[in-house]
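Have a look at this one.
Left out: one protein chain. Kept in place: all the others.
After this line comes subunit A, so read on.
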């Protein structure tokens, strides 16, 4: 555990006039899992992109196993040194199968000099099994859910036999049980001497998995400590530069049944679901939907949000049938949707301002839906950016792509909420958002409830569902298997129910 395999000294990086990193030191020891933490925009991804050779540092030295890495090192040079990266955007090729994506990294199996697809697939299956990933080797990566893609990308990084693996928010949309599996497989590789740099916003994971933590704030290192010698609260203080405000006692007084039913879903069925699904949501209620990867929670959100068309079934909002599968009409009827994948949520090359006001029904002021006056928009956009704490401040004319991942998510979230929707469909709405901002966003959810909005919250973050939802549907294998009332909502309880452990009296027929 002594010798550092990776050493970073005095790292600095500017974007235009903006300091993304300043004088950052970081070391990774052999076989260590080192968590890299910090607020949205703290500079974590920037540090990682510099390591990967994707962008160049301004100052500082990087040593891998004592060997200096050149400032102009290319991604290929870095890979040769034994570093592997799994970025927020994964870097998989959607048009290729899982096996081929793995083969891109480790090469195809050959038989008499020709590519043997059978062997390549067999090996891919072995690699996936090593990491505990249950996806078909023949599936196109483009058809996988974000969660499954993460597992494939992790598998690929591990399979290269790299000595240092950098994971940038790979767990952002992993439910707790899947995270446990991922953690197990990371430990397997750790025993072989692989070191990990692990970026996450879920602090529980740090205490479960990591050996040490380093915290960045505004591009500077504020602390490095062994996990065993610190506490959750101390880490939060490092991250935020202050204590976390107690999550203003969530007021879940809006009892279901007292308020009128707003959303009625009847026998909804699509390819991603095993059986028809029906439920109701009252005005001012948050209905949580949770389950493991592939359990159908994301599919329900996609159907209600307009991203997919159901084969059968209806949904009514205040008695009127919802035109599922036609997003513009859904938006027109007061449905807002935060997609589970950030790639479906915003236009990266367009300005932050323009992303706040994308479609006709989402103008800066509702009185004139057609004319857009940039300077008037700028005022509204700046106000919104401030409200949702999008940083850096006052830069709404920058392209969205210049924001850190979590800040992009805040823009998408803000746009959905400011439309004052009657139905808000959320799919992992706070993925990649830091601990402090997440509480704020939850506060905004409560605010919209007061105006009678109904919220469907599908999330892989069981803690989020447990703390926010009034009622939760637990899904397994494409079916709703349980409905938990408010007083039974704990993250552990949701995880157990999602797994269908015996004490949760799992039904027999889902053992497929």
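Throughout what follows, a residue touches a chain if its C-beta (ideal position, glycine included) is under 8 Å from a C-beta of that chain, and two chains touch if they have at least 3 such contacts; residues count from 1.
Assume contacts and distances are computed from a predicted model.
Visitor: Among "ABC transporter ATP-binding protein", "Electron transfer flavoprotein subunit beta", "Porin" or "Ribose ABC transport system, permease protein RbsC", find the name that the UniProt record gives to the complex chain excluded from display.
Guide: "Ribose ABC transport system, permease protein RbsC"
Visitor: Given that one chain is not shown, which residue among A:241, A:260, A:321 or A:485 touches it?
Guide: Checking the options A:241, A:260, A:321 or A:485, the one contacting the hidden chain is A:241.
Visitor: Of the residues A:75, A:193 or A:332, which one touches the chain left out of the display?
Guide: The one listed residue touching the chain not shown is A:332.
Visitor: With the missing chain put back, one of A:109, A:218, A:234 or A:318 would touch it. Which one?
Guide: Residue touching the absent chain, from the options given: A:218.
Visitor: With the missing chain put back, one of A:93, A:115, A:343 or A:379 would touch it. Which one?
Guide: Residue touching the chain left out of view: A:343.
Visitor: Could you tell me which of A:193, A:394 or A:485 touches the chain that is not displayed?
Guide: A:394
Visitor: Which residue numbers on subunit A touch the omitted chain?
Guide: Within subunit A, the residues that touch the unshown chain are 13-19, 39, 54-56, 217-218, 240-245, 305-307, 327-328, 330-332, 337, 339, 343-350, 354, 357-363, 369-374, 386-387, 389, 391-395, 402, 415, 436-437, 439-440, 443.
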